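Of the protein chains in this complex, one is absent; all others appear in place.
Every chain is named by a letter (A and B) in the order it is written, and numbering of its residues begins at 1.
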Amino acid sequence: MIVQIEVNNKIIKARKGETIMSALSSAGIMIPSICSMKDFTPTGACRMCVVEVEGRQGLVPSCSQPVSEWMNIKTHSPRVVKSRKTIVELLLSNHPDDCLYCERNGNCELQILAEELNVRERRIMGKKNKYKLDHSSPSIVRDPAKCILCGRCVRVCEEKLSVFAIDFVNRGNRTLIGTAFNKDLNFSSCINCGQCIMVCPTGALFEKDSLPEIEDALNNPEKTVIVQYAPSVGVSLAEEFGIRQGKDISGLINAALRKIGFDRIFDTAFAADIAVVEMANELLSLKGNKDRRPLISGSCPAWVKFAEQWYPDLLPAMSSCKSPQQILGAILKSRYPGVSGIDAATVYSVAVAPCTAKKFEAQREEMTKKGLSDIDAVITTRELAKLIKLYGIDMNQIEPEAADEPYGIRSSAGKLFGASGGMAEGIIRSLPYAAGAKEPSRIKYQELRGGRGRKEAEIRIGKTTYRFAVINGMSDAVNLIEEIQAGKCEYDFIEIMACAGGCVNGGGQPIGTGDNAVRTRVKALYGIDEKETIRCAHKNPEIKELYDNYLGSPMSEKCKSLLHTSYSERKVLL
Amino acid sequence: MDDQTSVILSRYPRGHRDCLIPILQDIQQEYGYLSESSVTEISRYLGLPSSKIFGLATFYNQFRFEPRGRFHIRICHGTSCHVSSASEIIKELGKKLRIAPGEISRDGMFSLELVACMGACHLAPLMQVNDNYHTKLDSGSINDIIDSYIEGED
Partner (left out) sequence: MSLKTHIPVEKEYLVNNVLLNESADLPADVDKLLKLVCREKVKYPVIFIGTGSCGLISGAGETLFEINKYLSDRNLKADVVETGCAGYCSMEPVVGVQLPGKTRVSFKNITSEKLAFILDGMFNSIIPEEHVLGQYKSPSLELWKDVPIISELSFFSMQYRNLMKNWGRISPFSIEEYIATGGYRSYLKTISNYTHEEVCDIVEKSGLQGRGGGGFLTGKKWKVAHTVMADQRYLVCNADESDPGGFANRAMIESDPHRLLEGVIIAAYAIGTSKAYIYIRNDYRNAIERLEKAVDSARDYGLLGHDVYGSGFNIDVIIRKGPGAFVCGEETAMISSIEGKRGMPRPKPPYPAVSGLFGKPTVVNNVETLSNIPAIFENGPDWFMSLGNETSPGTKMLVLSGRLNNQGIIEVPLGTRVKDIIFGAGGGIPGKKRFRAVQVGGPSGGFLTGDNIDIPYDFDSLASEGVYMGSGGMVVLDQDCCIIDTVKYFMDFIQKESCGKCIPCREGTRRMLEVYENITKRPLDENGHTTLERFKGVMQLESLASVIKDTSLCGLGQKAPNSVISSLKYFRSEYEEHIFDRKCSAGVCKELRLFYIDVEKCTGCTACAPKCPESAIIGTKHHPFFIVEEKCTGCGICYDVCKFSAVLVK
């Protein structure tokens, strides 16, 4: 039903039951807010969105108040603007004065609000809360001093991830966001996904900085610095440089990385092809083994930690295949030196990931061989952008280049790993070949694409049907796990990604580039797939070469020692 | 699992979050404070993450995460007590015991708690030490009272 409301002396139409804020936004009136989040119920905490409603004593939060017929609203009256401004000033009175040094300088919602509301004078002064930085996590740094207690991180962690690592602690102006017993994040149930960073309006949460060590390596002439970047980085980095959203700029990334001084540059999608082949064969080897059904992907390090903490009984079902990043890392330190004539001891291996949990994954004990870790440093898409800027590279002027050889070829199936469902789709494409049938009958699996929480597909090979499920976001995993535990699960393979949408929406991706950004990133990945001639992992000639000359057959002993791992229960305060 | 904890938990249905506060109250009644291990037990019993339990417990005045002193002092800071110089008494007490409200003395003898109003305004200012009330305090009497507890323990 449509009702009429009066806004700033103009009559506009609104849907009955919708909030004032939503009606205003359809009418082109922007109302500032700190705590509200799309798809979440409003908490009414920040009070920035207040408007004046005739007949009401105080100001009314537009985020939670539904419209009613002939409501008379003033959105920018002096009283409203003064209130909003005072609220921002109050926040600033308890905020560190170090914008210039802040991670989020130039991309901070509080800074923008202060600017928009024309805060030009420090009117309100007082004591500020003192906190220490929490550096304990390999992925995420917390700076409670910059926290404005909007609660978005708590809600994402709880409602989208089902992790509950953090909550509000204490009361009143002593409130802070903390873990159970205020322990450091590393001792908590945090799965390092970084979604909290994505929603943080200020610099209270950011990734652990790995740039200094990479710079050191780059400056060290003894080191051969090799870099790989994940499939979804190529389609998201453009946003950081004002290039058209959703454009695949892998070629430019290759060029930029080379200019920075990386000695070798690879696309992680190449290793994703290996992962597809390994997992397809792992799946085949398990078919018929009722005890080991389903096979669950272990490529998402956030999901892996989630399982280690809450569902250790599920770990035997986890695919032993490492993630593409770690596979490539392992190959770069084992096979690659021999091929390219580099001394293995000098290799410094960097990965660019759309993800903060990848920093954690690289540090796992299981991911080292003879004391050498597969990957030495992981940076996020955001950090890569910083690095490019630091080296003064103008992304708009350089010409695209190709990745290094060998390992420079990848199938588009490997590229699909960047989106939720992409891994499953890639495995389905290669499963017939692995099973001895020659060609896949079908390439596109539309049912595995899109934003639903659980997606399903199946493929028939000979007389056997393989059922695939894709879990798109951690909170949807919990139901499925309960089904598995109850013995009600009929799937053969399950892909689980902690972040909704997959790696394209990872916690290391550009912040504040808009709702549309994730969609365009996905579109770009599928666009690459459409144009690609090699669309199945097993058809990648370079991995064929690698298997033939080094690894042997998929799931061979060599593969197992290099490309596979195992997980065990992790004790944290749940 | 601690026996007493499981006895307390068994009085409540599993997985019911609305029982959290009563459970915490019982646990604190039993042990004097909430330990990490009891929070973990409760978390498992209710299927509620410990971060949520900690977040809740730190919200309320009642819950504490370290044991009480052998003498737990609750000092009233209601309006009437305030206009009768309770702030001075609180300061004096802090000096004497060398602890701030919410803390416990190093020897574990005294712990101090500020109470909003004990509802005996005609006897302001007042405090409660374990089960004893001390009323119409002044900075002189407060010292004597504390000394008497210290002597009593020797």
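Basically, a residue touches a chain if its C-beta (ideal position, glycine included) is under 8 Å from a C-beta of that chain, and two chains touch if they have at least 3 such contacts.
Keep in mind that what you see is a predicted model, and the values were worked out from it rather than measured.
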Inset, instruction - Have a look at A:L149, A:A357, A:I409 or A:L431 and name the one touching the chain we're not showing. - result: A:L149
Legend entry - Which of A:S25, A:T43, A:N107 or A:T346 contacts the chain that the document leaves out: A:T43
Inset, instruction - Check each of A:Q65, A:T224, A:S412 or A:Q509 against the chain that is not shown and name the one that touches it. - result: A:Q65
Inset, instruction - Extract the touching residues of chain B with respect to the undisplayed chain. - result: 16-22, 24-25, 48, 55-56, 59-63, 77-83, 88, 115-124, 126, 133, 135
Inset, instruction - Name every residue on chain A in touch with the hidden partner chain. - result: 34, 42-48, 50, 58-59, 61, 63-66, 79, 82-83, 86-87, 90-91, 93-94, 123-127, 148-149, 168, 170-175
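The definition used in the following text is that only the chains that are shown with their structure count from here on.
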Inset, instruction - Indicate the whole-number Å distance between the mean C-alpha point of chain A and the mean C-alpha point of chain B. - result: 44
Inset, instruction - Within their complex, state which residues of chain B touch chain A. - result: 36, 39-40, 43, 49-55, 58-60, 65
Legend entry - chain A residues within the chain B interface of the complex: 164-171, 178-182, 188-189, 573-574
